[in-house]
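Can you read through this structure? Questions will come right after.
Below, a portion of the complex is reproduced, with chain positions unchanged.
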Amino acid sequence: MSELVMSLLGYVIDPELLERYGARMLEGLGITIKLVALSYFLGLLLGWMLALGRMSGNKAVQLPCRAYIYFFRGSPLLAQLFLLYYGLGSLRGFWQDVGLWWFFRDAWYCSVLAFTLNTAAYQAEIFRGSLLAIPKGQYEACRALGLSRFTTMVRVVLPQSMLVALGPLGNELILMIKASAIASLVTVYDVMGVARLAFSRSFDFEVYLWAAVLYLIIVEIIRRALKRIEARLSRHVVP
Amino acid sequence: MSVTDALATEQNHGPRADAHGDDRPVVIQIRGMNKWYGSYHALHDIDLDVRQGERIILCGPSGSGKSTLIRCINQLEQIEQGSIHIHGADVTRQDKPAQVALRDVGMVFQHFNLFPHMTVLDNCTLAPMSVKGMSRRQAEESARERLEKVGMAHLTGQFPTQLSGGQQQRVAIARTLCMDPKIILFDEPTAALDPEMVKEVLDVMVRLANTGITMLCVTHEMGFARQMAERVLFLDQGVILEDTPPQDFFAAPRTERARAFLKQIL
Amino acid sequence: QDAIRIGIEGAYPPFNAVDAKGQLYGFDVDIANALCAAMKAKCTLVAQDWDGMIPALVARKFDAVVSSMVNTEERSRRVDFTDPYYRTRLAVAVPKDSKIPGVDAKYMKGKTVGAQSSSTQGMYAEDVYGKAGADVRLYPTPDEAGADLIAGRLDAMVHDKFPLLEWLQKNSEGCCKLLGEIPGTEGDTSIALRKGDDALKQRFNQAIKDIRADGTYQKISLKYFGADIY
Amino acid sequence: MLDLLSLLSFGQGGWGNALLLGTLVTIALALTCVPIGLPLGLLVAVGARSKRRLPRAAATVFSTVFRGLPELLTLLLVYYGAQIAIQHLLERMGYAGEFHINAFFAAVVAFSLVLAAFSSEVWLGAFKTIPKGQYEAARSLGLSRRTTFVRIILPQLMRVALPGLSNNWLTLLKDSSLVSTISLVDLMRQTNLAVSATKQPMLFYFVCCLLYLLLSALSGVVFNRAERRFGRHVQGAR
């Protein structure tokens, strides 16, 4: 039985190619996951602060947040990464003076930073939208009960707004996973980066198909996980 | 035991016709209060004394400022002019004494505003635990007691969306009671309810009134007003036009505006 | 019949580049034009991103690639190559104060070596230096590798001799020096054609001979490199 | 400094024109995708809401595949895959001539599919905000399904969907940089060409960012207008 499966797979997968690039592809997958997980999580924290800043009544807080969000959403991640890594990286003397050269020297750190800054802007807008969706009555009930702003946020507002934010956050995650290919600009090779590399040597479309399958699997996993979380968050919503 | 039955077992203070000019202490004192929304002048020079244990009904046409008035009292709206003292503390100064005084003020909303993602019990224990620092056990115990009072003790594990409107409003009242307020503000608590559910909520409110708590209630339920109010305030265009005992108000409203209003509504 | 479409990358100076007007220029371009003149064919030059070069050729978006493509075993499985029109070697550049003594793989152990991905130099860096224990970084274009060499993120950079020399001269901001050419990496730079396009292959081979014979080639080579690089 | 600026000039040796042309290609590409991708996305959303299984499954697969596949791959599949497949087919049928998919055309098809997949999720979300009462009122007035959709539902959908669609649009603008792989010279590729010719990456990447920001700002203006247009009725709300 397993022989049959293997021989069938042999039609689809070129064993030689698999031997040469299979392991690297998985390595690339690891890079994708690490890069996205890390920057997505950091972006979440930064995004929250940006969202709150963007909604603040204080102009001195609001305007910089607006500008940040506008810049990082409005320009391509590729160019952002380039300016960060090659642009700031060319100021070697300065970074050595302030003792940060170890950071800017490293392509991985720079990728994580650029991806974090970028996704934070997108997530900030998602959070803002979800916060706006919370009825005013909820805030009023909290105030009338004397709840502190922290309790209001953490216990009442967040759990409800997450339900609204979940879908767009999932989209953003998928987009980030695909965007991680851009890191190959600074020699960080994720799944798609490896696939392009392998293709440029073998000229065999098959490597792209492997990448496609990996992506589809990831996206499907995310979709299902989100469904679960959503079901959990919406226990209180009557069908 | 239904709420209405329970009622009978409690001492009934009954409406006190002699309430005016009495010696109960003033718990809410409003002087020269003015409120604007942008350029819209929502409340004009409001002066009002509320004594401990008083039961006051606010009525008036839509947009007359009833909600605004009671929302100013518990500082959901900031006022631009005048003062509001609760138990002697000026609540418009957002300082520590104001916060403490405001803890004695509970509010029940037209649309309940229960927290939809929490069970009935969690709705009731959140504030006592996080504001008063009660232990979970203590908070749950006292919540169950209050839920019992409104006849909702059997549904503590439900989510608000699984309840009917009347049940939700009763939970909202219990949630407010859990903070042991001395004063409760009601903003049209039955306006969003199906006709059959109105009565179950009014029953709970009548029972509350009989415990001697101070109540300010915006409502269009005139039968209820007649039954439990000590004073009726009639608002129009941000001005308190009448402030009389209910029997006078319903029998012979002094202003033309109030007469027209009653005609529409009864 | 006699219209030939030729794909050129346009991002590999001095061999090929695009000017502000979108015009291709460079050694490859001049050679391509000379070859076409020799074949009496009407040629159109198409600028094509490097990654899509061979797929585009296979998919008949154009008929030949004259873009400094080195004949490698992996590539020749997909496309046919003509006779070479120049030969090149790989070379290594290092920062001025580098202590690396030579280009031999054994010196590269533990060093960070950069090269352009999907190129012969990239393959060499991976297959030889990488195996020898170097940390190989692959960049989309040689420009980025150069930028990192200047910034000090790289200990060495592998590149084609000619563009590397040009880069050291013009754009390296005096940071770096040539460590040396790598022996045994002589590559045949040829014109790539679709598999089985033998008639066209014959014509190109003949044309290369022709322009060598009448001196056109030498003139072009001198113009760009001051030497005959055939 | 002046040398740098002269690199951006529109005259001899300046890259101003080239960058502008690249920007135009980017805009043209994105704009052409909109009238194809958005209606297709709407169709997919309608399919996903269908009571019947088949359209529902088809819509889910479509949305998962084209949201999941890397855009580059979709692009290559359409450009090379489709071309090679059709070429084979034609040869089978004994047609010897050459068949070409125009690069621009292929890019439009690929990005329209992607746009459709992403926008279908936005449309779906918007559908959820239309109260059932609107359909019922339309039915009880005897309006046909077509009229109900075109006159009642769609205008209300537009209002709710616009912010989400504006996100899709911005992503599309930036994704289009992938077309360099199939020899279309858009803003990003033009930037790369300029960089490799002039060795001034910082300058050109900076200008490229600025141009994209300009496009974002412009589309922001357009979307604000549209939002006002479709939101006229909410403006006067009390």
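Every chain is named by a letter (A, B, C and D) in the order it is written, and numbering of its residues begins at 1.
Throughout what follows, a residue touches a chain if its C-beta (ideal position, glycine included) is under 8 Å from a C-beta of that chain, and two chains touch if they have at least 3 such contacts.
Keep in mind that what you see is a predicted model, and the values were worked out from it rather than measured.
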Complete complex composition as a label formula, though a single copy of each is shown: A x1, B x2, C x1, D x1
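In this text, only the chains that are shown with their structure count from here on.
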Chains in simultaneous contact with chain B and chain D: A
Identity of the most central chain, Cα criterion: A
Distance-maximising chain from chain A - centres being C-alpha averages: B
Approximate Å spacing (C-alpha centroids) for the pair chain A, chain D: 21
Approximate Å spacing (C-alpha centroids) for the pair chain B, chain C: 83
Chain centre separation in whole Å, for chain C relative to chain A (CA means): 36
Multi-partner residues of chain A (each touching 2 or more other chains): 86, 90, 196
Multi-partner residues of chain C (at least 2 other chains): 51, 55, 144, 147
Category of the chain touch graph - line, ring, star, complete, other: other
Complete list of chain pairs which touch one another: A-B, A-C, A-D, C-D
Residue numbers on chain B that touch chain A, as the complex places them: 74-76, 99, 102-103, 105-107, 109, 111, 113-118, 126-127, 130-131, 159-162, 175-176, 179
Residues of chain D touching chain A in the complex: 64-65, 67-73, 76, 80-81, 118, 121, 125, 163, 170-171, 174, 177, 188, 191, 201-202, 205-206, 208-209, 212-213, 215-217
Partner chain D, residues of chain C touching it in the complex: 10-13, 17-22, 46-49, 51-52, 55-56, 58-61, 141, 143-144, 147, 170-171
